[in-house]
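Structure in structure tokens, see below.
Here the complex is missing one protein chain, while the rest keep their positions.
Then we have chain A:
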């Protein structure tokens, strides 16, 4: 029998009263890509963190190449050849890619230009072998997220890892970058490395792995061979119930025109042109999806519409009125709500409780304050109602929102944004990082907004989500809309080509 390169036996890990990992058995072999699939909070990352020495298991054994291993720190793990690429990269922003890679090296005190040149060559050769391209001599802050991930991967390879763990590696990548990553994983596999990848995206698992282990609520549910399974079975194992992936049914409505954006030019922070003659319309009772590879102007579009960024040329008409200048207050008052890209950065104040977070956009109203004094008791009751109505699970109303799970944070954010009955909702990646259940909840909220007659501009990188929800899908590329597909005739291939800047059939785009 073949010896497993990694074997976990009966691993238990408790955080206080929560059992994050409950008698988990797991094994992976050299020359294999093994996916660890599960919803957020299923315990995938916890298990992998124990293998890489970030946490210590309370019970159970870890065997590396058949021998019992005591892994007490990331250093121990590295010595055993285990390297982990974390979801939040462990990189020093001001150092160059090469400096980050050689950071742990204790040898050679003096590092003259010759030493640096040799290291650059060595790292470039290693990177090339695995099909990973990035500028070795540039500081990390100048690299794209995809490039940063490649630096992380090369770092583990450079340190001699033959068991490589990637924690949700594609969550930060564009579809194209993800494709490239999978090719790299194939090279690693051919070189006899053990590749373990945690993810909650079934499509990727099916496309890239050899075997799949499914976890649910801290328990290992099953290990399957990829070739013998399908998405439906995986979905059932993951959530414990059948989830159907279908487009949301809907009545076709012809609402009145709500938002008209015409020939908008916007400049980004560093003087780059982010939006270039962009035009779009949103009607009442309509979800308009904006598809596109990150960095094609989505961020700036959302910022302009919500009053955070000013524009150079063009015209914005909202609800029959011309918008004259960028004003957040103006946008809120006119009925535009915003679910920002990063909910903990610009959506919620992490250390404050639910009441304060819910009040942020409505505290000025007579309902919530008088002469600048908040109506504390009344606001609490109001918050309690919202929390219940939107099914936000929180210990107490005053519990800091940063202690909630991502799904509950998002529900709270939606509660605030929907509570003042918006005419238009600008939602940016509203389900990023949420598990299947929470994602479905967010989708229901967006559909409810639609049926209540509000317009929704949904900016997302998740094509499935866009295909499910949108009445129309617009494709943004280099700051302009280069294609439009309706709910009925939208298909992945066409949109994929448009996202890559290849213009649609019959040249109808632009």
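Observations on the model:
Methods note: contacts are C-beta pairs under 8 Å (C-beta built on N, C-alpha and C of every residue); 3 or more make two chains touch, one makes a residue touch a chain; residues count from 1.
One rule holds for everything that comes next: contacts and distances are computed from a predicted model.
Per the UniProt record, the chain missing from the shown structure is "ABC transporter permease", taken from the list "Tryptophan synthase beta chain", "ABC transporter permease", "Glycolate oxidase" or "Electron transfer flavoprotein". Note on the undisplayed chain: of the listed residues A:68, A:103 or A:502, the one touching it is A:103. Of the listed positions A:95, A:316 or A:374, the one in contact with the omitted chain in the full complex is A:95. For the chain missing from the display, the contacting residue among A:269, A:366 or A:396 is A:269, taking the whole complex into account.
The omitted chain makes contact with chain A at the following residues, 15-16, 18, 54, 74-75, 78, 90-95, 99-100, 102-112, 141, 269-271.
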